[in-house]
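With one protein chain removed, the remaining protein chains of the complex are shown where they sit.
Order as written gives the chain letters A, B, C, D, E, F and G; numbering starts at 1 within each chain.
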Amino acid sequence: MAEFTFDYERRSRIGLDEAVFCAGKSTAQIAAIVAGVRDGVTGLLLTRLDPEKFEALPVEQRAGLDYDPVSRTAILGAARPIEPGPAVAIVLAGTSDVPMAREAARTLHFNGQAQTTFTDIGVAGLWRLLDRLEEIRLAPVVIVVAGMDAALISVVGGLVSGAVIGLPTSVGYGVAAGGQTALHSGLASCAPGVPIVNIDNGYGAACAALRIMNTLRRHASAVSDHQPGQPGR
Amino acid sequence: MAEFTFDYERRSRIGLDEAVFCAGKSTAQIAAIVAGVRDGVTGLLLTRLDPEKFEALPVEQRAGLDYDPVSRTAILGAARPIEPGPAVAIVLAGTSDVPMAREAARTLHFNGQAQTTFTDIGVAGLWRLLDRLEEIRLAPVVIVVAGMDAALISVVGGLVSGAVIGLPTSVGYGVAAGGQTALHSGLASCAPGVPIVNIDNGYGAACAALRIMNTLRRHASAVSDHQPGQPGR
Amino acid sequence: MAEFTFDYERRSRIGLDEAVFCAGKSTAQIAAIVAGVRDGVTGLLLTRLDPEKFEALPVEQRAGLDYDPVSRTAILGAARPIEPGPAVAIVLAGTSDVPMAREAARTLHFNGQAQTTFTDIGVAGLWRLLDRLEEIRLAPVVIVVAGMDAALISVVGGLVSGAVIGLPTSVGYGVAAGGQTALHSGLASCAPGVPIVNIDNGYGAACAALRIMNTLRRHASAVSDHQPGQPGR
Amino acid sequence: MAEFTFDYERRSRIGLDEAVFCAGKSTAQIAAIVAGVRDGVTGLLLTRLDPEKFEALPVEQRAGLDYDPVSRTAILGAARPIEPGPAVAIVLAGTSDVPMAREAARTLHFNGQAQTTFTDIGVAGLWRLLDRLEEIRLAPVVIVVAGMDAALISVVGGLVSGAVIGLPTSVGYGVAAGGQTALHSGLASCAPGVPIVNIDNGYGAACAALRIMNTLRRHASAVSDHQPGQPGR
Amino acid sequence: MAEFTFDYERRSRIGLDEAVFCAGKSTAQIAAIVAGVRDGVTGLLLTRLDPEKFEALPVEQRAGLDYDPVSRTAILGAARPIEPGPAVAIVLAGTSDVPMAREAARTLHFNGQAQTTFTDIGVAGLWRLLDRLEEIRLAPVVIVVAGMDAALISVVGGLVSGAVIGLPTSVGYGVAAGGQTALHSGLASCAPGVPIVNIDNGYGAACAALRIMNTLRRHASAVSDHQPGQPGR
Amino acid sequence: MAEFTFDYERRSRIGLDEAVFCAGKSTAQIAAIVAGVRDGVTGLLLTRLDPEKFEALPVEQRAGLDYDPVSRTAILGAARPIEPGPAVAIVLAGTSDVPMAREAARTLHFNGQAQTTFTDIGVAGLWRLLDRLEEIRLAPVVIVVAGMDAALISVVGGLVSGAVIGLPTSVGYGVAAGGQTALHSGLASCAPGVPIVNIDNGYGAACAALRIMNTLRRHASAVSDHQPGQPGR
Amino acid sequence: MAEFTFDYERRSRIGLDEAVFCAGKSTAQIAAIVAGVRDGVTGLLLTRLDPEKFEALPVEQRAGLDYDPVSRTAILGAARPIEPGPAVAIVLAGTSDVPMAREAARTLHFNGQAQTTFTDIGVAGLWRLLDRLEEIRLAPVVIVVAGMDAALISVVGGLVSGAVIGLPTSVGYGVAAGGQTALHSGLASCAPGVPIVNIDNGYGAACAALRIMNTLRRHASAVSDHQPGQPGR
Partner (left out) sequence: MAEFTFDYERRSRIGLDEAVFCAGKSTAQIAAIVAGVRDGVTGLLLTRLDPEKFEALPVEQRAGLDYDPVSRTAILGAARPIEPGPAVAIVLAGTSDVPMAREAARTLHFNGQAQTTFTDIGVAGLWRLLDRLEEIRLAPVVIVVAGMDAALISVVGGLVSGAVIGLPTSVGYGVAAGGQTALHSGLASCAPGVPIVNIDNGYGAACAALRIMNTLRRHASAVSDHQPGQPGR
């Protein structure tokens, strides 16, 4: 009995390629999914693929995968060519947030979207953020990656006029363990209009950015280039 | 001592006009804020303004406010003229979600953004959604408003290629009371790339949509009109 | 001192054979229970028996057990012959839900109940469910197995007229970790009349289905074959 | 704009008539829904209709409603005639559980299903349950209504062979306040195969029973009258 | 710097000998505590001493310890001689509760209190309890050990007139994982007057029983032997 | 249909008279219960009877009730005569805990047990406790009533050798609101052997003390008057 | 029986005058406490005294109280004269935090400590904080008052070198309701060394500041005036 039904129509339906979440799956299940991909399919993204599971895959499958152990992602086949246009910004609070940020970056890369990462600019040293602010404001979408109190989400949301997506992480201990505090802090942000994805969900934050870029490309001609109130200067 | 410092630069900084959250404020505080708005300021949005508090405001202040008791919002001065371009879609699971949906609609209206509302199309009667799907897909941004299990967020997220924002509501009882189940269901959605705002936060969902529209208007000329994989057909 | 008191009268009292939950028990305790089963008892089901514990059992006990590592179940002695009549449907949201679904399937099999499994038809790709809907509707009882947001429980509950049982799973991360979101989403479902079992409780979902089949067999002659409102077409 | 879309096909699709959950709706919304019911529709059930809201409805609407303040339910038009066949049993732990039990009873009545209620037989006085056990065992479905520790759900589940549905209530204080303890106790029951509905969800428990009766009536002719292991003696 | 200050006066102050909780301590800390016990001290109880930690202690310390791996307790020196008088009853719901029950039994033994254990009499097979009820009623104190829904606490509390102490365990999964459901069910019991100790706290339940036995021995001469309402028949 | 089944055998079974918990019951239900008490029954205790509900009872029923608005308890008929023997001690952390302490005191009084109350001796002013310690140590059972951090439970538990019962209250705000912090603090007490009742459950704490006094009276002759280790000096 | 024991030695023991928390107390209890204050006692602070309760006090008691309805505090007798030395800073995120901030200010005032309040400088408009930063840095202790995401606590903690105390408030809705998010955000702050008081505990934050000022006054002569690393410039 086939346990996995490939969603080959996903891109035409929601503008995103199929991805496989590996965390709850056995190595045997993952190998079967990879083996079952129809010839000619351009690419497949695997997320939450632990190094141990990757190493346990058949050697010929491993050879066909572009694997990154930090983000625990693998790409089967070629990533899409990078679309022309502005780069999405990924802003990190600290070094511990790198794995989740890189999952987002790899998902954007796989879908052909340029991105720029700004590391280690948590609000405990506010000048680190203010120094990079003008660059960050140029991005059409900003993904803010932060654990612990996730105060960076609010601070960035109060300084940037475009789309901002909060990506809370499980970095922290005590009340911050597991990421609930970062999640709730992001949802309760005093900066308006910053929606949040699930804890550690770099893949989801990137997909949300891709949806916005889909919208941007589809509706570009329909909007005037009038800029309301000159945002972002 | 002045207790409220008006953020007159908000629009130029983040592309959104100042708004006042009235839930934790006394009538005296609200009246002082309204009285303190500088002459010539175009508009001010008041949210979570209960009918009792509205009725307790000075009569001359009430006269200057466009008040809607269902959404508990008031607009001081004129709303911005509606910008040309496509309308944001607001999709509701049920009649009980109307107040939160209308808070979003009024916030969009106040900021000059067109919107269309699709009511009572929860997944328990799936045909109600499928009948309206083509219309919904035309919107650049879809706000999905749902309480209880918030399954509508996942179903819409799996059928639409553009930006989708989940607005969980506190509609429900037992485990759904207060909206935690709807919130968590939205965050854990099996449909990728749907970020979520705080429970009952119609204002925030609208602001997130406005940020995307800001991005759209600012970057429209920079992107090609190439549509990757023909999303959304 | 005997630490386990076999409930030999369980089938005559509640229509289900005795089963042993192994998760909190030591290998020594499990071996003692298996060794203590009275001669002539037809069968015993062991659930949550990890491969490590199974391997640590005495070799002659292992020889007498039909063990399945995916569902972590073992059957001592022969399963009951399959009863004539319609098959219970088990509907899965994703590949990661296979272990819990198979625990349900094995429990039905052990108790002599036919079943059919429908895999990987989560709502993110709604057509996968709609393609199989007519088959699913034929079942007297449908067990819906889903983690993360468990939106599949509501969608199936809104499309099927017979008994539906929700089996939430611990598949997911962040707010979905541990299965609380799936559980709450199922309990708060907008589709009426879908009761829920404990997280990952494939055994319990199957027992609930068996109780319904017991009722069906016991009361079949007492009901008219009048079909109220022609459900299920 | 119509805010409510009547699901006239619900009975033919899932075997249950449309019902309106009134808790989150304004009196104006409820009045509009009642006024909008298409002529010739046989009946409509309103749940969670507080006496204050009922009293605020237009007098001619009130005249057409069969209202019960204890269960806070109203029936518009005639209930269905009672179907022939065995009665569903509703078993209550205590007097405080009466409102939820009556919501279940009224829902069964509205849908034409006979029921019998067994009151105040909590396990603190176990003999009260044992005295009525033979009667309870005759029912095809037993709904157990209990708050606080909900131990009654486990005790009944261990004594009855047919379908049992647990209905946890919010009765209690301290850790029991709101019904979480009763809910979790029911889900973690040591008696196998007892699924649970949301807290205080008498309507849902009744719908789950109706689905089983639908199954029973639809499949009655397909099953043999062989009774496996003579359950229920 | 000495990290542990022995409480040599504990018995004279609260009627219980000193005990050492080993769960959060390193092997080096435990060895230092054991080595530091003053000559002539009659005994020391060590709880939560994992087999790995026990094995890592110096061989001469291990020789002086009476160690039980099931309950993870060790006794240094001799236990007190058993006091004359009635035995405390320990009643278990299932085999998985044996470790916690044995921690209680060993603590009673160490303090010179007789006890009798009744195993595997969970309410899913109620006759197993009713068969032993007369014996259980003879005990001055009954400790009820139960995980999952802990319904046994309520059932015993409703059948016994003397002191009953609830000991909830972490046995279970899903909502029962960690023992919160058992704890809350015990606290919300419909049977009056059954206080509860912390989850898995066999040591604490035994100490509570010992305090009652202390009271009993101290006040025995002061009370009449009048039995109010003939309890316990 | 009678909704309440009086448990006339409760005292002979568990040594406590019947009591009625009024919080979830309507005035009509309470009046029916009071009216239905069999002639010749010695007494009935009503708990959680709010002043508003008491005032709404029929005047002739009110005349027969000994009502105390602080503890919200009423006694129908005569309380039992006070048994000879030592008094139970009730120790309060603060003035806000008086209602719960008085519910315990009234329950003891109703069942014929002497008690002494020690008020306002929270640990923030430790000398208030130490000044009364010798008196408190004379009691066979000590009920400690405390909200907020409930540190008093641990301090008393570390100073007294007899039976101690913790009664956490909902006094407090922020993290202490509702009493969860006091409950958890009591359960996690560093003083061994202090079991805990549900939040604000003065009735239950008193019943636990009564069970101990039942044990004391029943087993007094069976124990030696040997005092182990001279506790309590 | 006296229910309240005045702690007249509190100031000599912990450097703070006695205060009465009125939230859980009846008007009768409060009146009795006020009436019972010993002649010659300099002052008494009452907190959480709702306007309704204040109005219900005897008129002669009201006359002797300095009552502030915003902070719900009353001072009996004269406040202490303001001590010479630097003022404590109270920094507020928004207008809704005024009541808690004023409770802190009034507590400082009552104890003779100067304070300065900085209102409405939440991080959504970061310039409002930066404009006042030099003034804030002059204070020996800074109390930061913030609800919702409480990001202000982290931002101030990262900019100020002296003692900072976080006072989370219950301002907010959804996940922020009740103040848990603000509390957790403060505890998990990325700025080191900012301890937190209970939600809405303006009194406690002021007492923590007073303890620091006590330390400062007591140890001033013992420390060198060497400034390590020139903090704060």
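The rule is short, and it goes like this: a contact is a pair of C-beta atoms (placed from the backbone, for glycine too) under 8 Å apart; a residue touches a chain by one contact, two chains touch by 3 or more.
Everything numeric here is computed off the predicted structure, so don't read it as measured data.
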{"item": "Omitted chain - touching chains that are shown", "value": "A, E, F, G"}
{"item": "Interface with the undisplayed chain - residues on chain G", "value": "11-16, 19, 80, 83-86, 111-112, 140-141, 157-166, 183, 187-188, 191-199, 203-233"}
{"item": "Residues from chain A at the interface with the omitted partner, ascending", "value": "70, 95-96, 98, 117, 119-121, 124-125, 127-128, 147, 171-177"}
{"item": "Missing-chain contacts mapped onto chain F", "value": "93-94, 122-126, 148-151, 153-155, 157-159, 172, 174-176, 180-192"}
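Throughout what follows, only the chains that are shown with their structure count from here on.
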{"item": "Shortest path length from chain E to chain F (each step joins two touching chains)", "value": "1"}
{"item": "Which of B-D and A-B has more C-beta pairs touching across its chains", "value": "A-B"}
{"item": "Multi-chain contact sites of chain D, meaning residues that touch two or more partners", "value": "124-125, 157-159, 172, 174-176, 183, 187-188, 191-192, 198"}
{"item": "Chain pairs in mutual contact under the definition given at the outset", "value": "A-B, A-C, A-G, B-C, B-D, B-G, C-D, C-E, D-E, D-F, E-F, F-G"}
